[in-house]
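The structure that follows is given in the form of structure tokens.
Here's a slice of the assembly, chains where they normally sit.
Each chain gets a letter, A and B, in the order it is written, and its residues are counted from 1.
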Amino acid sequence: MRFSFPLMALGLEVAMIVLFGLFAEYETSWYDYQPNTTQITESERFFQLYPLFQDVHVMIFVGFGFLMTFLKKYGFSGVGINLFVAALGLQWGIIIQGILHSHGEKIQIGIKNIINADFSTATVLISFGAVLGKTSPIQMLIMTILEIAAFAGNEYLVGEIFQATDIGASMTIHTFGAYFGLAVAGILYRSGLRKGHRNEESTYYSDMFAMIGTIFLWIFWPSFNSAIAEPGEEQNRAIVNTYFSLAACVLTAFALSSLVTHGGKLNMVHIQNATLAGGVAVGTCADMDISPYVAMIIGSIAGVVSVLGYKFLTPCFAAKLRIHDTCGVHNLHGLPGVIGGLASIVAIVMGKSKKSTIAMQAAALGSSIGTAIVGGILTGPSRERI
Amino acid sequence: MRFSFPLMALGLEVAMIVLFGLFAEYETSWYDYQPNTTQITESERFFQLYPLFQDVHVMIFVGFGFLMTFLKKYGFSGVGINLFVAALGLQWGIIIQGILHSHGEKIQIGIKNIINADFSTATVLISFGAVLGKTSPIQMLIMTILEIAAFAGNEYLVGEIFQATDIGASMTIHTFGAYFGLAVAGILYRSGLRKGHRNEESTYYSDMFAMIGTIFLWIFWPSFNSAIAEPGEEQNRAIVNTYFSLAACVLTAFALSSLVTHGGKLNMVHIQNATLAGGVAVGTCADMDISPYVAMIIGSIAGVVSVLGYKFLTPCFAAKLRIHDTCGVHNLHGLPGVIGGLASIVAIVMGKSKKSTIAMQAAALGSSIGTAIVGGILTGPSRERI
């Protein structure tokens, strides 16, 4: 028992090295690099995307990491385990996504893979928010491996089979990660909860550290929603729409927080989380020609729904469904992700995008929720046994 | 009263959505995007500027936000209200700047607008520093709307009518924001001060959080001063000059802080603020051909003046003028902004720039101070009534 975690971590790293040795190589299009061509070269595209990658990287390691430091006794766990999970997840994400997409060829590793690898870790980090304080490092390690495999499978289904569109991954990352985490939290309910309750408080300073996470997530969300968009107007729109959706969301989240909090005060949990719901909700249709004001409407709705979720739904989940959602990921990622999927259906009905159909978007949303819940339920017990 | 803030915030967001629906659309030059042209395309320029935008974005939300967390009881207010004010301000800034500059056409929203929208929020955040601890969220909301309107008017006057040059906005943002805030602080003196005094202390950890703000502002200031400069050598110079001005400023600020502090120690308030004065002071002539050593001279002077301001001027303002400047914005933004304006006049006299004339630069400086003071005085009482 004493050596389970270190040996598993070392064993997994050895396995990753073997997998990379067998299946991965540098992107070879670099060898065709022509310094004098008139088109945008691979090299230039690399440098266009590299800052967006670094923004996403900050979101994953600073944003998610510090957002989870709000509990007074789990600050170091929050940011430390976040680092561990993401470092493991990105290696595994490259392999599992690469194998699904490379059709038997070697995986060509370039800027797009490492962006997607960072994305795939986000699902686990979202689920981690639901189970924070209830799990050991070894349980997180197992969850990372299983959840990223399930995520990659669902993403392949959504993108390649359904040919649905989900540029900011509202459904495939946010909704998926939230419902996976909720399913695991439901399984873990009996054993871990009472202990979790005792430490379920924040302090003044732990709340300040959490705001570091909030603010960096808020700032760089436009890069998250646009990093893998088509260059040109679509990528531009993804940035602009996310910028405005987030700004609108802040106003409605502050307003609703004051409305539902005793004495009209602001609730720190709402400010830390619901202000970000606009980034999630605009994700699926971020690159569509929806107009900035529609992005603001989506963000406004997400801010309202997210605060109401924290106020009314999370306590209800804990009491009635016996699902204890530590960070309230259902309100920040689950519901806003569903809003994102529904918004894309409305946008397609209104003729704002021809990239997908109503049926395929609905299938993508259903698949993301369904795979997540089944995956989470199957993952939960395996973590109990250790 | 209990519902004033949430209803005003929701009402303003609805108003913003209506204004964006009526007046804003995506930048349409994207539709002419030609992947094979030999010139730098709009798409490439977008990606050149996007990292600079994100740097400015970090300054606004992390930099200004955490810089204001130094008071032991206002940490959460500092970073939280900062987020709210900036999220509202950027939407309103787009509209008001767009209407002034678009000559009746629809506002074309691209990378330049969102950079300028972030800039326009900076004025309010600077003024917020003067009144921190003395205002309610609803007062900040009103100040945001009024100050950004006044800012946009003055900026139009300076840029379009006077045709003055102020690339890093030393006059139009920093000086303007500082004097606007001071005027409001003067109006608010009677009611708010005694309460403010009791909590006017920092703690070890609140000072550390404030350093997060300081350091991120310091790092990304070259992006602030160069984001809207002409591409090529001017933008390059704006970056290089700001980099050196800030470095020089750190040395003189540390030296002066040790000189004027009991026992030769360093004063945390000086380190948190005066080290940034070089970024403000070099702003107006950042893109001029002034030579790096002149940028260092400007930064050195700013560091000295800023520390002396904190030591001697701020207490004097509070005692004699009955203006209580919580964060000392007069020393970080007010005086260094004036130095910036004066430096541009010297640079023009020395033949370093033909972009403007002495008279127009002087008019710009005068207009920025005058509009700010009048605007602040008119805004102050309206905030009292609520």
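By our rule, contacts are C-beta pairs under 8 Å (C-beta built on N, C-alpha and C of every residue); 3 or more make two chains touch, one makes a residue touch a chain.
Computed from a prediction, not measured in an experiment: that's the story for all the values here.
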item: Total identical subunits in the assembly as filed, 2 in place; value: 3
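Assume only the chains that are shown with their structure count from here on.
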item: Centre distance in Å when chain A and chain B are each reduced to the mean of their C-alpha atoms; value: 33
item: Complex contact set, residues of chain B against chain A; value: 2-3, 5-7, 9-10, 12-13, 16-18, 20-21, 24-27, 30-31, 33, 35-38, 43-44, 46-47, 50-51, 54, 57-58, 61-62, 65-66, 69, 75-76, 79-80, 83-84, 87-88, 90-91, 109-111, 114, 137, 205, 209, 212
item: Contact set on chain A toward chain B in their complex; value: 38-40, 44, 48, 51-52, 55, 204-205, 207-208, 211-212, 215-216, 218-220, 223, 231-233, 236-237, 239-240, 243-244, 246-248, 250-252, 254-256, 258-259, 263-264, 266, 268, 271, 275, 289, 291-293, 296-297, 300
